[in-house]
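Apart from one protein chain that is not included, each protein chain of the complex appears where it belongs.
After this line comes chain A, so read on.
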Amino acid sequence: MLFKISISGIKARWKDYLVLFSGMIITTAIFYMFEAISTNDKFTTSSPVGQNAKIVFIFGSILLAIITLVYVFYANNFLMSMRKHDYGLFMMLGAKSGIISKLIILETIAIGLISSVVGIIIGIGFTQVLSHFLAKLIHMSLTNFSAFYMPAVWTTIIMFLVLFIVAGFLNARTFVKTSALELLHSGQQSDWKQPKSLTLWIQAILGVGLLAGGYYAMYDIQRLKLMAIAIGLFTIVLGTYFVFNSFFVMLLQAFQRSSLSTKGLNSFTLAQLKFRIRDYTKILSVVSLLFALALGAITVGTGFQNMVPKLASGNGYYSVAITNPNDRMNSLVNQIKDKSTITYQQKVDPQAKRVYYRADQLQQQPLKYSEFVDRAALKSKVSTSKLAEFKHVDSEAYQELSSLQIPKVKAYQIKVVSAQTFNQINTRTNKLLLVRANNMDAAATPLTKITNIQSKQYGDQNGQLVGGSFTMYQLLKSVFGSLEFMGIFLGIAFLAMLASCLMFKILSGAASDKVRFDMLNKIGTRRAVLNRSIIVQILGLFALPGILGIIDVAFGLQMFSRGGLLVGGAYQTFGITTLGFLILYLIYFAVTVLIYSRIVVPKTKVER
């Protein structure tokens, strides 16, 4: 009987359940995706970073598990806020608390189970699509990778089932402890206490001061070293909390005192926002910090990626060196748009371990080489070689030319001889084609094909790479690629989950706000005015932690650029990643407004 009522209760609010389910399913899918990619040995060991990447991924996994925990907590609260009334009613009707507990536990676990299973299935699909998309984006090959990975399925199922079983028991316990009457009228009281203005002032000053201190510490990382991170972490966490608990409250109070607040619903909107911010201080602080972390992860990840071409071209002027290019090679070289090429004749004497070049050719078309002038700023200088330089083994020009030989010849000695001497050497004449792609990112596809053919042709003997800076480019791409992959992945996952935490928190309060909006409707508030008030309130709750998070990142990046970790590139991707982030965040904001209005705004009985 109770089971039937329970089901009908769910049916009546199926739209809210839909939100809950979709949120849970996406969380499970994200968790699975990350597990599938990070724990899959095929993926991690086949990439050059191998074991190092694995550690980074495990660290990411733990972070993800923590935020998932927080997420499930908020989703669960939302679930309970929907069910409180029904269960309170059952208890009024005299249902034994044992039966109620059983119902609650069953319902919670059922929701957990359904969303885990659906989430994993969707997660497998996501993994398939996203891994290829991202791999392409960062020129990383995922040859051995399969989206379905049994250990990841198990980890996900166990993780979520345990979470939901715990949540179920916790829910049951809170219910049995609360009286039926309290449950029926739950959330209808809000005990707003006007905070003392002295406390507000102290906290506001402290908050702003702590934030400023933290930002300064990150800025001054060169002097403070590791201490900068410790100081920054401590002061920013505490400062964020105080800023929400008081600074923003005072700001709103200032608005309230202005003449602005006597217009329309402004006084209500401002007061409500002020109340919410104080009530939500903890979650808003967490959202702000996680927002910063997620945005930071993506920015730094993509920032590293942006350094790759500079790093690589500083290591060698020519992108690829092709010995005796055939037609296929030539056509691949032709596909590179913005380039310069040089061809030299070459003769190899394996007995003497020598390789000969013609002085006249090196004179006419001098070899160029690049070297870092400022490693920290990734500035490199391009120089033109002089013939005399090739006499010294340790000259830059000699080293550059040597590095452009095929692996076997790299160890040979380079001899620059006159055209006459060259012609007398009794062995085959080779052609060495040097190609410089001015934009390696744009030319990545043909360059990759060229190096693939070369490594098949020569193998990588003694760990020697085929000549040219593009191999360096590829190596760096794959190292930073997995960093970027994780940055983007974790960043989006974090954002999605923290935004839905905020969404569920706001929606959990909707039931109790309904009374207030009912009253406002009765005293003659237009619907459009009600809706505007809702938008401003929710916008405030979303925007404030977002803005603070963006400021955190803006200063946090100082740590990377001044600390010399992310050279020159720290702020390059900041604008784009922030924009992408804001768009995602806005979607959550819009969904929250829609659902909240649906719950809270009284239906006009007029529109028939």
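Annotations
Everything below uses one rule, namely that a residue touches a chain if its C-beta (ideal position, glycine included) is under 8 Å from a C-beta of that chain, and two chains touch if they have at least 3 such contacts; residues count from 1.
Here is the rule we go by: contacts and distances are computed from a predicted model.
This figure omits one chain of the complex; the name its UniProt record holds, of "Antimicrobial peptide ABC transporter ATPase", "4Fe-4S ferredoxin-type domain-containing protein", "Nitrogen fixation protein NifU" or "DyP dimeric alpha+beta barrel domain-containing protein", is "Antimicrobial peptide ABC transporter ATPase". Note that of A:Q272, A:Q361 or A:S469, the residue touching the chain absent from this view is A:Q272.
Only one of the listed residues, A:K4, A:K177, A:K196 or A:K263, touches the absent chain: A:K263.
Checked against the full complex, the one of A:H132, A:R173 or A:R526 touching the unshown chain is A:R526. With the whole complex as reference, residues 188, 190-194, 259, 261-268, 271-272, 274-275, 515-516, 519-529, 604-608 of chain A touch the missing chain.
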